[in-house]
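One chain of protein is taken out of this complex; the other chains stay put.
Up next, chain A:
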Amino acid sequence: MGAWDITCKDLKLLLRDRRALVLLLLLPLLFIAILGMSTGQFLTKEDGPSRYRVAVVDEDGSELSSHVIANLKKHGQISLEDYPSRAAAEEALKKQETSALLAIGPAFEEKVDELTLRDMFGREQGALADGPEAVHITMQVGPSVGDGELIRYFLFGEIYRTIFPVVARRNTIMRPYLPREEDESEASSVTEATPEPPVPTEPVKKASNENPVYRFLVPGFTVMFVFFLINIMARSFIAERDLGTLRRLRLAPISPVAVLVGKTLPFYLASVLQTSLLFLSGRILFQMSWGPEPIYLIPVILCTSAAATSLGLLLAAWVQTDQQVSAYGTSMVLILGGVSGCFIPRAWLPDLMKQLSLATPHAWALRAFDAVLAKDAVDSIQVHDYCFVLLLFAAAFFVGGWWRFRQAI
């Protein structure tokens, strides 16, 4: 009961500490929002063409050109936007409102009808040697796009894939081996409802309006700010000692372990609440996806909070003054956050850094969140393993803090 009384008292004090509430809740949200808005374009560049907006103009207006556009729209890698005229599309390209322009000329279907199987199989020698212009397709890429050739190659590849069965069907030998035209038209009539399974380099499923950058920013900064809790926790212990109330707690008929648990528990609860609110905010404000099985977020949040509050106990056991809390605590949070991948995606870290980061609880928390948020299916064993490591960190920190406090309490 003594431990719970101390917990309730400290929760009351924490809720009355506006600075702590700002640090725990508002500041991480601010960081996430600012970084998400200012660096979202940069951080999602490694997703490749899925970032690119392509203005499409259909001057042909044929069934075939519609079929090509419909197939292109099914891809999650690009975002196709219809423009009424080539001039409008070129204007958008000039203003960088779009990354590339794809114009299907008025003779597109006619040119495709002229293609033979030889042209399809021998692209470098046949009618398609001139590229998309041979079928009256024009592509332009904006000046700010670095990998323009890649986009052209991708677009033409997709167009080629669409027109190949049309050309091949004219050949009586090939015809039996091709899907029926009705099957193809059924598939292409579904414009946006069921996109093809994407062929990306990383298995990512996006919510309809989600900017995938928040799938990194929210967990990254949540983990960092959860560990910022150690500063507040250490200050609470120092305050208890400086106020003289620690002596009263020692005089009271409660065990030293109860005092430690009572002092640690409010910060654990605050940490769980903080993480939950940040993820909820990520969902509501930034349309962040919680992954295919959000239930797995619960153990990850609980174990991350355990590691953070135990580290807070260890810090509190060693520092003596507020200045030491600021110096050691803040440095620890920033260094561990930087090393572990809270500031930039772990995938971008050098291999050595990735290995070193595994000595931090932050890295394991980030891996656990990634396993829940960024995969098509959650590997429960993997999540279990990551949580187990976080609990090991928590146990080690708690034992270290308890051993040190034993001398003081």
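Here is the rule we use: contacts are C-beta pairs under 8 Å (C-beta built on N, C-alpha and C of every residue); 3 or more make two chains touch, one makes a residue touch a chain; residues count from 1.
Rule of thumb we're sticking to: contacts and distances are computed from a predicted model.
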Name per UniProt, for the chain absent here [options: "Response regulator", "Ion-translocating oxidoreductase complex subunit E", "HEAT repeat domain-containing protein" or "ABC transporter ATP-binding protein"]: "ABC transporter ATP-binding protein"
Absent-chain contact - pick from A:94, A:118, A:170 or A:248: A:248
Footprint left on chain A by the chain that the document does not show: 1-2, 5-6, 9, 12-13, 16-17, 243-245, 247-255
